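Only a single protein chain was left out; the remaining protein chains are all shown in position.
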Amino acid sequence: MNNIYLPNLVTIEDIYEEAPDVRSFRLVFKDQKLRDSFEFKAGQFGLYSAFGLGESTFCIASSPTRKGYIQCTFRKTGRVTGGLANLSIGDTMGFRGPYGNSFPVDEWKGKDIVFIAGGIGLPPVRSVIWNVLDRREDFGKVTVVYGAKTVADLVYKNELQHWEERNDVTLVQTVDPGGETPDWKGKIGFVPTVLEEAAPGANNAVAVTCGPPIMIKFVLNTLLKLGFNENSVYTTLENKMKCGVGKCGRCNVGDIYVCKEGPVYTAAEIKKMYNDF
Amino acid sequence: MADKLLKKENLGKLIESVLGKGGRFIAPSTDARQVVFKAVAKAEDLASDYILARNSYKEFLFPQTEVVAEFTVGKDGVDLRGTDVNPKDTVIFGSRPCEAASLSALRAVFTWDFIDEFYTKREDKTVVLTVACTKGDEACFCTTVGLSPETKDGSDVYLKETESGDYIIEAVTDKGKAFVEKHAAVFEDGSATAKPLFIPAKIEGIDLDKIKERLAKTENYADPVWGELTKKCIGCGACTFVCPTCHCFDITDEGTAFEGERRKNWDSCQYENFTLHASGHNPRDFQHKRWRNRFMCKFNYYPNKFSSKGCVGCGRCIRVCPVRLDITEVMEAMSK
Partner (left out) sequence: MENTLRQKAKELLESGEVKVVIGYRWNRTRTRTTPVFITKPEDTDQLIFNPLCVNNLSLYLTRKFKDIQALGKPAIVAKGCDIKNIVVLITEAQVKREDVFIIGMVCNGMVYKQELWKGELTPQIMPTKCHNCDVRNPHVADFVIGERSTFTPPEKPEGMVFDKIKALDSKDPSERWAFWINEFSRCIKCYACRQVCSLCFCERCITEKNMPQWIETSAHPRGNLSWNLTRAMHLVGRCTFCGECERACPVNIPLNLINQKMIQVVGEAFDFKSGYDEKVHPPMIVFSPDDKENFIK
């Protein structure tokens, strides 16, 4: 029987401590065939199980251009993520997916791309960033604006450094006022403000933004001010999900099932939705 | 033309015939002082005098709780075993026309794109024998949502009671025809006059098109009338549990850290936890927003998304609601 709720078994190949209570897993499928054939697109998500505790939804944080493994990044907030955090390298967990729609990266050929992320909103964006960087010649200017509450809360610190050093990426890092350390070289201020200062050009450009809902709200305002078109600003909706496959009736925003028709939407699409998120 | 009849005294034989072939026979029966759908073994178990069973029979196609996988966590990894469902042939006897019409709504949800075989395999093996209503109560409003006791959609076999307690049968679908053939021995040819049907009066002041139009406008989402109409709701979820078209569920693990099972359990959009995020944010932070979702689900999402009826007018939610929040009163207000 084709059991849509049955996860695939994956092994934790590596664990990275990203920030307090935030960690990443590098996962490989136990099944060799699946390991070779598994494909996904940037923006898609999965359901990760800690057996005995349940499933939790997060995006796939690695890039589809990197084959053979997937990476996920999560914050310890509840029963399942708490259980996942207790697992070690070599342990087995479950994965179902990929589910949902994706960022239309192919449509962005030749355009400038601005990524704006806050806190734990970087993982979904990271998948797209690497997807773009791995095909760097297809795109114009690449700008990343990333902020967190404190320096410690910035995730993917090694990669931030790598992007900093690359001269084909403009990285602007910021922390909220009070969150800086004595040797902090980045900006101090909230993401929307820092974005406005950085003022990436809106001409022939798309923007991708993920983060806390309140940040997204202000980032959207700023982007519009900078001249971005609502149709070329993309974000993801983080609704509560259980099944991931359009059955459990939980993730809907009006008649839109985020797990199937989302999680990626343009700002124009979001504006047309019922206020249910 | 002669009718096909199921004589009252042959009902027991039909049950025997179904059980004898390894099937189960689900029918309205009295349990704990109320009439509910349950598995019965003999004709005497059937309730004789009832309008509509308290529960819907969706639980026989979509159980309240069901194991979707089992796991054992050992030293060298996890042994994960997915559940296979091998449903029995199931006969639902005594469905009413309204609830028969609800099956296409459930099917639509469980089959758009991904296919939930836990549901489809059971439904495929289910034959619905509808007995048209000769009685009703003030909560029945099928005619207001475009159905009626004469509706045959969703019924495999459509039965009408006669004055003497027999049934005139009409096989509606191929599944129904096959069923009648399979149990041919219990049916007879003959002719009889059906009892007059109970047809509830259409509720004046309710207009489904107007409701649809009003709900389609996102600006009406924040209309304070939602709160006025529904703040008395206590969020008990009973309405969704008895509703034949409600399909929402939770997926949860039970057991120990070493072995256990993953279950699919009925859930309800009327619960505060339903959409509560781990961060503490809840998009539906007031009960009236949860109720609004239920109403939108029935009269906007189902029709738009699945081209099916979300509400079949069975009135169960009205009968069961401890604060008597009557969906038809909201329909009336939304028709303005």
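Which chain is which? They are A and B, in the order written, and residues in each are numbered from 1.
Keep in mind that, in the parts below, contacts are C-beta pairs under 8 Å (C-beta built on N, C-alpha and C of every residue); 3 or more make two chains touch, one makes a residue touch a chain.
Quantities reported herein were computed from a predicted structural model and do not represent experimental measurements.
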item: Which residue of B:Lys88, B:Lys232 or B:His281 touches the chain not shown here; value: B:Lys232
item: Full-complex contact with the absent chain, from B:Arg122, B:Arg263 or B:Lys305; value: B:Arg263
item: Residues from chain B at the interface with the omitted partner, ascending; value: 31-34, 36, 54-55, 64-65, 138, 227, 231-232, 234-238, 241-242, 250, 252, 254, 263, 265-266, 268, 271, 273, 286-288, 319-320, 322-326, 328-329, 332
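Here is the rule we use: only the chains that are shown with their structure count from here on.
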item: CA centroid of chain A to CA centroid of chain B, Å; value: 39
item: Residue ranges of chain B in contact with chain A within the complex; value: 68-69, 71, 73, 77-78, 80, 82-85, 109-110, 112-118, 121, 218, 221-222, 247-253, 255-260, 262, 264, 267, 269, 274-279, 281, 283-284, 289, 293, 296-297, 300-301, 304-305
item: For the chain A and chain B complex, residues of the former touching the latter; value: 1-7, 9, 30, 49, 51-55, 77-78, 81, 92-94, 213, 238-240, 242-243, 245-250, 252-255, 257, 260, 272-277
